[in-house]
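Other chains dropped; remaining ones untouched in position.
In order of appearance the chains are A and B, and numbering begins at 1 in each one.
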Amino acid sequence: MQTEKEKDSKIKAAVLAEYTDSELKGDPELLIDSARGINESKKFSATFADSREFLSKALNSAASLIITKKGLLDELELESFEKTFLLSDNPRRVFAQTAQLLTDRPYFTANISAEAVIADSAELGKNLSIHPGVIISENAEIGDNTILAPGVIIGPDVKIGNDCLFHPGVIIERESEIADQVIIQSGAVIGSDGFGYASDKRGHHKIPQQGNVVIESEVEIGANTTIDRGASGSTVIKKGAKLDNLVMIAHNVEVGEQSMLVGQVGIAGSTTLEKRVTLGGQAGVVGHINLAENTTGAARAMITSKTNQGDFISGAPAHDHKDALKEQAYLRRLPKYIKKIKQLEKRIAELEDK
Amino acid sequence: MQTEKEKDSKIKAAVLAEYTDSELKGDPELLIDSARGINESKKFSATFADSREFLSKALNSAASLIITKKGLLDELELESFEKTFLLSDNPRRVFAQTAQLLTDRPYFTANISAEAVIADSAELGKNLSIHPGVIISENAEIGDNTILAPGVIIGPDVKIGNDCLFHPGVIIERESEIADQVIIQSGAVIGSDGFGYASDKRGHHKIPQQGNVVIESEVEIGANTTIDRGASGSTVIKKGAKLDNLVMIAHNVEVGEQSMLVGQVGIAGSTTLEKRVTLGGQAGVVGHINLAENTTGAARAMITSKTNQGDFISGAPAHDHKDALKEQAYLRRLPKYIKKIKQLEKRIAELEDK
């Protein structure tokens, strides 16, 4: 995905079609220079429509290339085509990939600022963009093409792969290991101490947190999210997982591949999320449980026990979403039914009196 | 409100009365040098009392000026007045304005530190206070009288107005636009990428977030709060809105004028809050809905559908607050009523047997 060399040039529609595995209809030689929302579209930009309404808007916009579904276009029964089209069952994905190709990586400079502080023992790869105020500590290793925006702090003994992008003020604590193509938003903290104490009457004795954080490739971490290091062993965020802002990942948690954790989610210690677990905003998960593949927890779900593959749960404590909805509906009617119970009681009393 | 020139001097009671639109009783020439809570009050300080109890305390304190309600003072039927008074229906507001006049703006130096890193292409206004460790990136523009405390990071192409105060470690991402008299507390992140992906079997493809954040005048943003940039177009925080700490604002949200969002609130993408929406701590709002003017969501409300003007809602999912309270009360009595149902069943069976 890292193709910054091309960002200033235009890309032919035919190249976009091949790269995004979509069907081209129109001018294969058309040069596209940007991908934009319909309201922001311009000549030579690509835009995106996944409904009949948006397709009509797109046809009337300035955009030169429209990414849409084959079926939607056919429905319109157009006789002539002034635009060029990329057709796919998943136009949103095609738009995402097109936009990635056409969008500059932010903070790309291929330059190491004189205002950064870099330890002599750090090992730096090629083609790095290192901004003012960056601090790279002893024995840190950084791969090629990685971008460290202003004020990023890399602790001692950290390993970072290729093609990463860390936004301003990201903090990577000591001994963290981060693979390739990882994006971390501003203010996120990777590798803070886990919350581990042994308590007695005199107080809470800190258990030194001796593990680390391991982040696999293609992960994205949101702004001001915190990921604690393992007590011993590692806290692991697996390949392609996406974490939103202000998420809290406790020590020794494992977040499965392609999982998605929306803003303000919290996961307590030693819990495992298998592949493609999705948790809505402000959801919480207790410690030491396993969420099976494809579990979905709705926004604000409070998950207190393990799940089975494909479960869709909500509520506090979380359970089957349909049941939870039903209970909520009954709860709304509860005042009415309690009145009913009182009426029934009276009628029974009258019957008993007879 | 920015009157730091006066901060070291004292202000006459008559001037305070005029500035705060309150009624003076006592010595118009009295010079006041500070505004303090009753327990901290000193000679020549103003203090504040909005109840009979606090007014008695204030009268016995060292404060020289008491800000209170006319009615409260009349009730006491004092014969002589040793203090000077400012009287208003909203003494809290009068105290706030008095305290603003008498309190130094923190981090005001009117000096640009040699330890800041400022891009040549940045445009700086007059009378700035720029502290050590501040980084101002390419093409940033900063208005007059603005204060950037230590470690503030201003990204490329950011525009900042006059009289702003950014506390230590604030991060303003690229292309954000911030108007006048905006206060941002430490660690807040403005303009992080929104959480936007197009998913297929191979994973989640990042949709480049090409919009920005627009913050209007007189907004205040709390510590470690995060505001995501628009996917395309802007995330907007309108005039006079106040956001507390650890709040999460997703992409393309619009927060209405004078809205108040208390700590740890989360708003999902593309939701609009109209004017004067108030959300209590830890409340959450789903994406793509509209909260009408003067909507109040109680603490922890989980708001899942649009509201009407003046609605007061609570619970999860949130609905009319009175109904929610009633349901909670019935829920508490549910065990009792279920026992009652079993008794009724028995009594009916006995009747049926006869």
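Definition applied: a residue touches a chain if its C-beta (ideal position, glycine included) is under 8 Å from a C-beta of that chain, and two chains touch if they have at least 3 such contacts.
Here the structure is a predicted model, which is why all the values come from computation and not from measurement.
Enquirer: Of the identical chains, 2 are shown; go ahead and state how many the full complex includes.
Expert: Copies present in the complete complex number 3.
Basically, only the chains that are shown with their structure count from here on.
Enquirer: Chain A and chain B share one sequence, so how far apart are they rotationally when you fit their Cα atoms? Give it in degrees, rounded to a multiple of 5.
Expert: Here the rotation carrying chain A onto chain B measures out at 120 degrees.
Enquirer: Give, as an integer number of Å, the spacing between the C-alpha centres of chain B and chain A.
Expert: About 28 Å separates the centre of chain A from that of chain B.
Enquirer: Could you list, by residue number, the parts of chain A that touch chain B in their complex?
Expert: On the chain A side, the touching residues are 35-37, 39-40, 90, 92-97, 99-100, 103, 106-107, 115, 131-133, 149-151, 167-169, 183, 185-187, 218, 220, 222-224, 240, 242, 244-246, 258, 260, 262-264, 281-282, 299-300, 316, 328, 331-332, 334-335, 338, 341, 344-345, 348, 351-352.
Enquirer: Quick check on the complex: what are the chain B residues that touch chain A?
Expert: Against chain A, the touching part of chain B is residues 117, 133, 135, 137, 151, 153, 155, 169, 171, 173-174, 187, 189, 192-193, 195, 197-200, 203-208, 210, 224, 226, 228, 231-233, 246, 248, 250, 264, 266, 268, 282, 284, 286, 302, 316-317, 319, 323, 326-327, 330-331, 333-334, 337, 340-341, 344, 347-348, 351.
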